[in-house]
Structures are given as C-alpha cells and as structure tokens.
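Reading through the structure tokens given below for one structure.
With one protein chain held back, the other chains of the complex are shown just where they sit.
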C-alpha cells in the first residue's frame, strides 16, 4: 500500500513518517514540504537516515494519483483549503486528516471554537471520526477520516466507556497535562526552553477546542465536561485525571475492563499509569484508583502516539483492510 | 533571636537553615544530625559555605535552654517521641513542628491517616495550626505551632477564601502535582532519576494524609474534598488545580482578592500561575481562570517554600514578634 | 533461535528483552530474576505487556540446555561466578556477557580497575571483545563474547578509526556525559531525582574502569587516553567530546568516513550529533567539527542502545549467522 503525507515537516507528519518507514504493509510514496522541498527527508529527520532518503516534494507536486491513502498533517484551517481539491480530483484516494478541521459535522461549533468560519462545510458530513476504540466499524468503511486531537483522545478514552455503560451524568471534571511537543515545531514563548524547564501552568481553562469533538462524539444529554489543560516540563505525553460520576471503585473498574478488555493498544490497570511507559509508543494506559466508594480515572498516552500519529496509523490500517496494529507492535523503553 | 533546628539534614531542615543563615533578626544556635554530627553544616550543605560552618550536634546535645525557638524537622511519627520531652524540660522554648504529628487535635484521625496510634495525644490541643493567612492572630500568641504540610498549604490557600466567604458547598475536586523534593532526601524507587525523569503519575488518590488537617482547619459542613496528588518530573514546587463550587468568574476572583488583598506573600492573578516563578521562593501565586459563568482556582507554591520551610519562618517571625516577612523578601529568578 | 537473559530485571536486561521481544529471528526462552521469579515479565515491564507475559524464573532454573545463546546481564563481579558453570555444563551455548568481567585477557588490569581478584581468570582468553565495528569477523566466529561498556563504546568509536589510520599518537583528551540510567536501577544518592535534576558533575576523573578495555582493544604504543566522565540531568544517552591528535579537519573527517562508510548503525556527520536523536535507538552518530587546521570528534550513543543492549543484539546476530541489524531497524523519534 502506498501512503503520502502532506505537511510532513511538522511533528505529527514526522512521527507518521517514522512509523510508515518501517510499516510492514505500507510505504511512503511522497512527503510534502514547502520550505524543505528537494531536501532528503532524512536530512531533516536524521532519525530516518537509511530509511527515508527520498526528497520532500512541494505540496502541489504530490503524487496523489498513485496513493492508496494520504495523511493531511497541515495546520488547522489550512487542511480545509487543500482537502476539497483532493476529494474533487482524486475521489478514490483515502484521506486521514490529522488536524481539527473535519472532526464534527458542526460548522457553527467549529466557528465558535476555532475562531473563523469553516470554508468547506459541505465536506464535513463526509468525514468519519477516527476514535478507533469507539468507532471501529465506521472507520473500516470510511473513505475520509478525521483523526482525533491529542487531548481529545485522552478524554474520549476516559468518557466513552462511561457513556457506553450508561453511567455518564452530571458535571465531570478533568485536568490534563501535555508535553511541549503538543505545541508543534514552531518556537514560541511557552515552548522556550528556559521558561518551560521546571515550569507548570494551565491554559484555555474550560475553553479548549478539543471540547467540541469530545462532546459531539460522546453525545447524549445530562452531562457536562469541565476540562482544564496544563503545560508540563517534558517533551512527550499526556496524563489525564478525570473525576467521573460518583460510583464504586469496583464498578468503575468493571466499566473500563468491559470497554477495553479486547483492545490491543489500550491497557487498563489498577492504580496509576506511568507516563514514561507510554511516551514514544502507540499505547494508552488507563488507571483506576480511589476509595472503595469513589473511583478516579487516569489516562496516559503519547500526544505524538495514540494521541495523534499512531492513532492515524490505526485508522489507515482499518481503512486499508490491514491488521489494525500492523506496524505498531513496537515496545517502548522501561526508562 | 536564637533558633535551633532538629532533623537538619533533611530537605526541610536544610531549607530552614538556608533562610535562617541570612535572617536579619535570628541566628542558628544549633542544628542536629545523628549521622553527620561533628561535620560542619557547610560540608553537608555546600550552598551554606561561609554562612554556617559550625558542626551539627547530635539531637540529645542540642542547646534548647538557650534557644528562643526550635524547629522540629524530624520525620513523621518521630516528632511525637521527642517533643514531649522538650515541652517538659524547657517549657518556655517555642516549638514549630514541621511534620504531621500535631496538626489537628484529633488522635483518631491521626491513627486513620498515619497508620498508627499517636503516642502524645495529650499534647495535641497545645498546638496551634500554622496556616498563616488563615490563623495569624492565634499563631502570634502561640507557644507551639504545627506547620501545615505542602499539599495542605496549597489546598488551604484555595479553600480558605471560599469558606471565609461562605461559598464552600458540595464536592470540590482538586488535582495537584509535586516535585520530587517533596519525597525527602532518601532515595527510593519513585524518586530514582531514570524513572522519574519525564514521568508523571498519580498516587494516594482520595487518601492523602494532608486531607486530615485541611478538612479539620477549614471545618464546616456540607462540603467535601476529592483530592488527587501527582508526581511530576521536576524537583521543586506544587501546582494545584481546584474546581470550586460553581460560581461566576468575577465573583470567584473577588472572593480571592478580598481574602488575600493585603497579604505580603500571596499574589492573586487573572489566568494561570507559572510554577517556575515561585519555585525557590517564599511566595504563593493564586490564579483564577475559566468561563464567565464558571471559575477555576490554581495555586502555585514551592513545597520547600510556602509549602513548608518559609511558612515555618513566617510562623517563627509571628511568634517572636518580628515582622512577618523578615528574612523572606528574597526574589526568585525569572528563569 | 532461542535466547535467554540472566539478570533480566536490571536496565540492561530489560532493554535486551525489549529488543528480543520483537526480534524477527529470535525469541526469549527464559529471563531470570531472583526477586521477581514467578512474576510475569510484563508485570515488571509494563512496556512489554502482550509481548512477554511469561514469568521470570530463578537463575538456577534457567533452561540453558534449550538455548542457542544466553545474555548475562548480571552485575560486575557476579558474572564470573556464574559463567564458568554454564561453560562447563553447556559448552555449546553461546554466551554474551554484558558486564565488565571478561572484556580483556588481563587479570591484573581487572584487579586494578575493579578492586578485587578475578575468580575465573582461566576463562578470560576464551572471550572475544564485542566491539562490532572493529572486531566483526572474530565475533562472527566466537562462542563467548564480552560486550563493551557504555563509555567504552563511545571511546572505541572515536579512537578505533584513528588507530586504524595510524594517526593515534600522544595524549588524547576526552570528556563524556551520561544519563542516569547508566547507574542502573538501584536508587542511590547520585541518582536521587531532586539532586540529579538540573545537576551536572564529574566523577572518576582519569580512573574510570572502562579505560582498561579501551586501552587494551585499541592497543599500540605512544598514545594515552585522558578520560573524564560526567553525570548529566537526563535519563538516557552518552555524548563524548574527544580531542584527537592535531590534524586538519578534512583529514579527520576522511579518517572517520573511511572507517564507518559502510556501517549500518554508525552515521558520520559534519558538525555536532544531537543526543536526543540516538536516545532510545541502536545507532551511533559521530560528528566532526572544529577549525580547518584542527578537528574535534563527537560521539553520541544511547548507553542502553549501542552502548550496551543493542550492541549485544548485534553480537548475537553475528554469532548466530543472522543479518547484523536484524531486529534493530527501529527508528527513534525526532523529539
């Protein structure tokens, strides 16, 4: 199978290339970059030396016609400019959008959370939401998939079993912390090393744009999500702490084990996850802890793994009829 | 004024020495250590070279008689073995206990949270709780003060204004993260650098022992605290995120500004605190953020500053009739 | 092929298991642990969940008879107690010792650097030194291989091309820094997170035990190595800066490109390596920089990769007649 990557010099694009470079059933047929077009991929990504030495191509020279699937790792708001053309000119090519442009069919919600009008609202209903554990069958049949956001993935992993079990009600509080790679590869004040090192801060309290896709996918009434994201002094990973509706610890654990018992990339443990054990991997660990009469849910993922690129590879595998974990059975380190 | 420190080779004892070494109105009259007795203080603490070069003394050779105040920085459960003797033999000497043994008058609560019977329950009522911003006048008049715990301080800073304003009701959710120095100077698995570096994990969910002193000091009925502590990959500082009872952001900000408007060491800001700006300092920063109809409270302190040693110095200053911030007006770095 | 691991709960043993778990041509036939015998491997190493769920066995129950190769990841000085028995009872089983016991045929040097007499000196000549790039053909034919140490590997990568080109002469200065995982999994003062975080320090200046194996393997006369190791505030990786004999930058670069031009796991670049790009990988990057008339050599490796476990896998592959990089073509992340 042949996979192309648009926006391949961003961190999400780069991590897609990392997994595609050693994927047993797919190969990279192109990777686009404006600024680095003509440069060898492995010049920009020395970690891929010997694996991907072909040059980046400019986005308008991408070989869509000979691709089975393309990943769009362009920035928010840019995807919606490019994707309509691809759909029009190459209707058979599968598309997985890694950004926020096509995650709900709700253009008004988009405008509210992303701050501008959607320019391709007609395409919104064509996209299937790529939260694998909760939407697998629809993804398998999809041509166009919108991969969930990083914080969204952690929230979905915590909320979907509750909704599935019919126990989601009332306000749910959630606090999560992300590594600096979640902000992308453009240097800025909040990712300036002297000021990020040993810092910890909150941002977008109750107003993060991932709330849109989470609330829409989980759906239902009578519950609300109060979510506060934080920035932590590490490069990769998200750790989420969620206060679910009050229920016995044993019941809570049962809800999660039932939801994820057969999942190949989601582990449910008693107690806490350890972030370092999922960083750099495609896996999620969910922990259940608390008092006997009150359970808490923890989720640990890599924002550049399950929270993005490797979930994208899961989606690709499903869409192409491959084994879902193909190319993803790579263990991380213990330290 | 003359101040002694018991248990001076732990991190809390060491940080007390750091501030006492340059305190304008107090001097260190002894610092105890079993293992390092006879060694120069500045041999163990090279950061105090030229400032405290006298030797550590063994605890049973401490010059209590000539002290105005002593800090007890012995481990939990050990303080209660030593303090009764000091009270008996030197009833005039002021004592500030830095550990958890005397923070509430409730021996049953102690047994529940600390896992063994209190061996000096009669002394419990003699101690005043040293949460300065909420108990200043009683501390001023006290002979014996129990300094709050590190997580407790962050929780008290967030809850006390709510209680004071009469708006504390229902369940309150709180998640906080601490640096590794909070675990003390004994190497262990959870502070082993290869496994702490870039890790993040929860522990003691809903069961941390500081809940005891927080619930007791705040008091009242009809509210509950659901608190989950976490371990972060940095050395110093605590960042707390607390979901208070639902109220308008503006009202919440008003509650905190009214409570802390005149406080010399507590700053209230719109938006998030930055942990690095309080690390290594005696200050607390409280941030208020969220949606117009729903506010969130953030607290940033140093676990070895406001969350312990420098709050201890505040208590000492008050007990000795000195200006409260004497020796504490030392700014931290911006990076 | 069937591979066993003795001492599998240390970091080196754990990383061997990580690579063996997904090795296309080898499988783990046993992993020993005294303390964790009976526990599932993936209970101790959650990163291997679903890949290695069999239990650890006690070392005296290891199935040597049915193994093609065993790795000995026991601590220094312990290997020499166990290995003679394996050699005696299972003379056909290949052994790769990961520790320092069998790296030179020089028992006097061992006693000097390791501080005690070698208890199996007769076996020393049976071991081939496992520095792959400089000893490949002997390794291919070996039954017993001693894998180089982590710092030793970085030094060998820098010195061997100089020796090979006949330009090694005079004193050579070298400074290197290692991550904390190099100290192993036992918590200690120098790996206590609060004291390692944001610290940097030197140790064993000019007296590190890896000097023994480096000087012996490189051999020759008229040159000397002045090596100073340092501890850095990160978990994985070694960065070496070496001042070679004075020669033109272009000549120095040529020496290294000629030595490593065809190597699959060693990259030679102009300028500096970036440590993060080799951390967590089996690769080494060598950088050449300086002034036109004076070149400097830099080496970046992972102490738990090329500096140990993955070099061990290279050795295994060679000894078993497999492709040398089998199981090692796994790219690291860019961040």
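Read from first to last, the chains carry the letters A, B and C; within each, the first residue is number 1.
Basically, contacts are C-beta pairs under 8 Å (C-beta built on N, C-alpha and C of every residue); 3 or more make two chains touch, one makes a residue touch a chain.
Model, not experiment: these values are computed from the prediction.
Here one chain is not drawn; of B:33, B:80, B:135 or B:181, the residue touching it is B:181. The chain omitted from view is touched by exactly one of A:24, A:166, A:187 or A:262, namely A:187. Only one residue in the set A:235, A:277 or A:313 touches the chain that does not appear here, and it is A:235.
Among the residues B:18, B:193 or B:306, only B:18 touches the chain that is left out of the figure.
Only one residue in the set C:43, C:230, C:254 or C:329 touches the chain that does not appear here, and it is C:230.
Of the residues in chain B, those that touch the hidden partner chain are 11, 14-15, 18, 21-22, 45-51, 181, 197-198, 235-236, 264, 267, 269, 274, 277, 280-281, 285, 304, 329-335. Interface residues of chain C with the unshown chain, by the touch rule above, are 171, 173, 175, 177, 194-195, 197-203, 205-207, 226, 228, 230, 232-237, 239, 241, 243, 246, 272-276, 279, 287, 289-291, 294, 296, 298, 300, 335.
The chain not displayed touches chain A at residues 11, 179-181, 183, 185, 187-189, 191-194, 196-198, 233-236.
As a convention for this text, only the chains that are shown with their structure count from here on.
With centres taken as mean Cα positions, chain C sits 36 Å from chain A. Inter-chain spacing, taken between the CA centroids of chain A and chain B, is 40 Å. The mean-CA centres of chain B and chain C are about 45 angstrom from one another, to the nearest whole unit. Shared interface positions of chain A, i.e. residues touching 2 or more other chains, are given as 197-198, 235-236, 274, 335.
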